[in-house]
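Not every chain of the complex is shown here; the ones you see sit where they belong.
Chain naming follows the written order as A, B and C, and within any one chain the residues start at number 1.
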């Protein structure tokens, strides 16, 4: 399907504030960016670089006053997300080098503390895709999903203790559980068509059957309509904005995803 | 200045043909991409990756029949290119690691064969920026610039023997001469505002005074209005399209660069 | 000074166990590896790769039975560690791209939770090197250093709550405090000449004054004799061995560092 995505942040800046933004989706195996806009008001110099995960990041200094970041894209993405019940567990010794780091614990995914719990949740399952699907089902039954967003990221241990969380929190717990079973897992931030209320969304991918598969503990049934903006080990790596110095929060944040017809340009 | 750039290639494809395209300019220190379009007609699956030089490359298989690639961008770029007469030569031992490979000879820049010639051309110059400027002046006086493009890339040795060439050829000779003096040099492909006739353009950068500076042996006077699409060691690395199998050439190729007003979106 | 370092791990393996080892020090700006050995008994196939931090990592499957890993090196390293009181804070917008990720919170360094505490500890200090030195002094006065090693890595929050820790723990807290002040900080694992009892050691580096400087909260006075094996965001990235499947701990672990004369080979 073709989607039109847009995202606007407006900040009220007191002192010149350095930002690293991650708001430029890339064309990849799962999505094709046919059109894209990235506006800053007022215009300021921007330097873009590719981070260690392949994400395009924008560095700038926001000037005092109202500072708006507006991005939009026309994206072709899959109608249905690939699913592969039975896809095999890939033995650690056979994983590609670049995938290994997604086995390590990270800021919000303390996978070193979830080994026993993950083993119990997935008891009786075939190693691989089915373990991940069982973790997702367990999360949906156990952890209360709160739509919307939250300012403070929680770690998997904290989410497990609260028994509730936003999409980011559920992803963190799912990722920690997967990694504790030696299944590489990573976080994705982006858009999901049909999400209500519409917000930026977070989900995760697990590496089984020799490729990355999409999973989403917030959705009863995996549909298509995902547009990825950033990939990383957890929310620390894929913040759509990282800001340094005295904290600044957006005064307005607007996200919009609409289905469009393919253009015949 | 704000520029609107566009580029269209139409190919007449006989058999399914793999392509690697390099047609997505990146935001960098010198330019900011505010809007961008990338259309393929007909639509085909595309995979994008970042090559070893940081360029965004698009892989696809062109289907039989007419196949069009249309890209466009709105870009903020400098009104004037930075110039720095007197900027120092950076001793090889002090160059950043990532710059070292731009000292090596490459397919079209046989710098290992130009040591004596470069020394003679730049006799009496201060090592660094002034040597490069002298090479550019020598090229303008010596090698006849033919506007337009050519199908076959020539190497520096061949250009030097012919004493004429298109923008790509002049860049190759300039790069070979710089490298033979231990000055890192790299090729850039992109757009230049005001070029007549309008075509994709090639120029080069040399690393002196601890940064990359822009040079263009085809222009009497360096102006602004450059939009880079790709960087590499020479034309082999920065082909805007590489195509594999039986050769296919564009039946039409249209390039357009216009000055626009900054949008107040 | 010239040092001879050696390290032996012996594991008692029950089932074939995949390992990722990080035990090959690299020659870098601070050290030169003149001789090196890396023995596995029994010999097994090994694949080596460079991780995202530039560390050389060795992948293998340990066979059942006793499995020994023995490494040794002759290393030239500085007699004195560089120190630079007054070295400036580098504004976030001016940091090299590759350094930015060392500002983010990580598994064991929850820098997002230490902003106020770091500000209080460093009140009155010049931003930059002096802040880091003050953090190190505060740690030495406040957190009790336990020599030796521990199996379970603690996070900065946990170390701060316990008020004691091994070298790795002190480093985690120091790193978290630095990052919360927007000073990039990273963990180093390696050898330290003269450490008693001799063990693998952990310390940290902070990026101030436009380069990385060495700090060590476990030492009253910074001396030379450091040999780095691995760099990373925290202990999750620089485990000298990561092992997957049922936990396996070394039955013996021997570390030795001796001063030697430069060889006249």
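A few comments on the model shown:
One rule holds in what follows: contacts are C-beta pairs under 8 Å (C-beta built on N, C-alpha and C of every residue); 3 or more make two chains touch, one makes a residue touch a chain.
Values in this document were obtained by computation on a predicted structure and should not be read as measured data.
Sequence-identical chains in the complete complex of this entry number 4, based on the file rather than the 3 shown.
Convention: only the chains that are shown with their structure count from here on.
For the touching copies chain A and chain B, the fraction of interface residue numbers used by both exceeds half; the interface is of the same-residue type. With centres computed from Cα atoms alone, the innermost chain of the structure is A.
Annotation: 43 Å between the Cα-based centres of chain B and chain C. Remark: chain A and chain C have CA centroids separated by 30 Å (rounded to whole angstrom).
Rounded to whole angstrom units, the spacing between the C-alpha centres of chain A and chain B is 36. Chain A has no residue in contact with two or more other chains.
Of all residues in chain A, only 18, 20, 49, 51-52, 57, 59-61, 91-93, 97, 100-101, 103-107, 109-110, 112, 153, 182, 236-237, 242, 244-245 touch chain C in the complex they form.
By the touch criterion stated above, chain B contacts chain A in their complex at residues 26-29, 32-39, 41, 43, 45-48, 50, 54, 56, 58, 70, 76, 262-265.
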